[in-house]
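For this view, one protein chain was removed and the others were kept in their places.
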Amino acid sequence: MSAATPTTRAFALRAGVLLLLATTLCAVAASCTQDPWKAAQPGEHATRAVIPSTRTGRLKNYPCGACHNPTMARTGKLPANHREIHIQHFEGADQCGVCHNTEAMNTLRLATGAAIPLDASYQLCGQCHAEKFADWKIGAHGKRVGRWRGPTHSNTCPDCHNAHTPAIGPMKASPAPPFPKLGIKKGEH
Amino acid sequence: MGTYLRYWVQMIRCAFSGTGLYYAWMAALTLVVIAGGYALSLQLDEGLVVTNMSDQVSWGAYIANFTYLVGIAAAAVILVVPTYVFHHKDLKEVVLIAELMAASAMIMCLLFVTVDLGHPERFLHLAPGIGRLNFPRSILAWDVIVLQIYLLINLHVPGYLLYKKYLGSEPTRTYYLPLVFLSILWAVSIHTVTAFLYSGFGGRPFWNSAILAPRFLVSAFASGPSLLIIVFAAVKRFGGFPVKDSVFEYLRKVVMVAIPANFFLLGCEVFKDFYTDSTHVASMEYLFFGLYGHARLVPYIWTGLALNLTALIVFATPRLRQRRLRLAIGAFLCVVGVWVEKGMGLIVPGFLPTPMGDLVEYTPSAIEIGVCMGIWALGAALFTVMAKVAIAIMRGDLRAASSAAPRLSAAEEADVSLA
Partner (left out) sequence: MADRIPHNPEHPDGLGRRDFLKGLLATAATATVTASGCSTDWDRFFQKHYKELTAEDKQRVFDRVKREARERFNRELNLQDPKPIPGVAFAFAISLSVCNGNRACVHACVQENNQSREPAIQYIKVIELDHGTLNVEKGDMYYEGEVPRPGKVYLPVQCNQCDNPPCVKACPVEATWKEKDGIVVIDYDWCIGCRYCMAACPYEARRFNFATPSLQAHELNTNVGYLSNRPRPRGVVEKCHFCLHRTRNETYPACVEACPTGARKFGDLNDPDSDVSRIVKDKRVFVLKEELQTLPRLFYYFD
């Protein structure tokens, strides 16, 4: 049984809460400054240094702030410039503000509400597609070009997947090998 | 030295003289050889694309014939064993002919392999020392070595014994007997190594069987003695060489055991594939019934088996086997039957389906058939000449002029053995 006075108890309680808060804040701060896609020290979680491709240099309508200055009016209707976009991603993606940061249109909006540059779209995709993101980081998913060792140039998600309709559709196959002179057809082609 | 040269001159003269039938036979063979040579020239000019071989079926008629002829060559052991181990007197007379047939078959084998190569001029790459022979890891390297040695043995032993007979002197046992005993082991080993060429591949389940080597030997002991029956019937009828009936009887008995044994081993393979019914059954299914409506080999294999069965009946039925012509016909059926089952019936299904499931058929092209027939004709011609000369020497028609040995008496002529 504590012989502490009510004052001491209150103080201890406050100190404890403050300590807990401080620890949590430190941890959050630490995780925020960590760069999960860059090469870590060699060890369990090592990967090659990845140089993601930049998207912004190749977008027709970037910077978005040129038209949206800086916010987007919440009309809910697509303006004339983006009429070709239709969203077929997931059920909750019914309007632009789900992924795009309507307060600062040159950035994207994480589920936490934080803003990230358009070139770091993989962070946004990785929030829902965590497994694919982990695979992408080690090179099991996605496309890498150039050199097989050292820093690698990697495609980012929008290079293959249109974020509005991410499913990759069919493509025309290149020609089949010539059918052998004495070949046997196994079924219909 | 002079005697030896004169020996060759006399042998060549003997080779170029004979009866009308002999000339006709040799002329026919020469024509076929020339036609085969022409076909080969087309192949050397354009490449192996003139054959019907493909990436999927990369071995065809040439290797099928090679495999078959190794068996024929190995079958000389059927006569060597009773002659030299059991001293069977009647067989002594004919064993040299058998050895010469083995040598001819070996030459044909080497020719078949050479025409199958993409770069025959690079054959020296196989020579240990000059080239880089991948011995002992490559079974083909083993095959190259054992076949050359077998050819040399089967050229040396008859060559030496015939030369000694020509001189009228007694052959020295140490110069040939050890090699004869070696050739007994060697005959079995050449065909075993040839079987190992196929049976060592995990990626070819149709061939990857422990009983492939026994199958090869048993089918060789069916086809080789059958071919010898035909040869001996011919030399008795046309070559003036007295071959005793006991020889035919002995060969017949060997074949009468070998054909059922061959059927049995084939049956073992058929059971294993069809009863297990794994994906590997596809090759056997293609061979016997066809796949997806394509059944190019089906008539081949069933005919081959029917021929073997008919041959067995001929060999077993007294009314048929006691007449030499009918026996020879039965032997011919066996020769062809085994060729089908071991040649086309073994090589082609091994490639169908391919390890990646592709299905491409094979049938020899006209040029392949031409080259094959040319090589067979060349082998037959070589053997005819060698047998003719050997018979002449054994009968005493060919003798060294300085030889003190008198011409044989009638009784002695009947005994034409050399050892």
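Details
Order as written gives the chain letters A and B; numbering starts at 1 within each chain.
One rule holds in what follows: contacts are C-beta pairs under 8 Å (C-beta built on N, C-alpha and C of every residue); 3 or more make two chains touch, one makes a residue touch a chain.
This is a predicted model, so every value here is computed, not measured.
Across B:53, B:109 or B:180, the single residue that touches the chain missing here is B:53. The chain that is not drawn here is touched, among residues B:139, B:233, B:312 or B:378, by B:139.
The missing chain lies against subunit B, touching residues 46-49, 51, 53-56, 58-59, 113, 116-123, 125-126, 131-134, 137-141, 144, 197-198, 201-204, 279, 282, 350-351, 353-358.
Although one chain is hidden here, its contacts on subunit A can still be listed: residues 39, 42, 46-48, 132, 135, 138-150, 152, 155, 160, 168, 170-179, 183, 185-187, 189.
Just so we're on the same page, only the chains that are shown with their structure count from here on.
Averaged C-alpha coordinates put the centre of subunit A at 72 Å from the centre of subunit B.
Only residues 180-186 of subunit A touch subunit B when the two sit together in their complex.
Interface residues of subunit B facing subunit A in the complex, by the touch rule stated above, are 52, 54, 56-57, 291-292, 294, 358-363.
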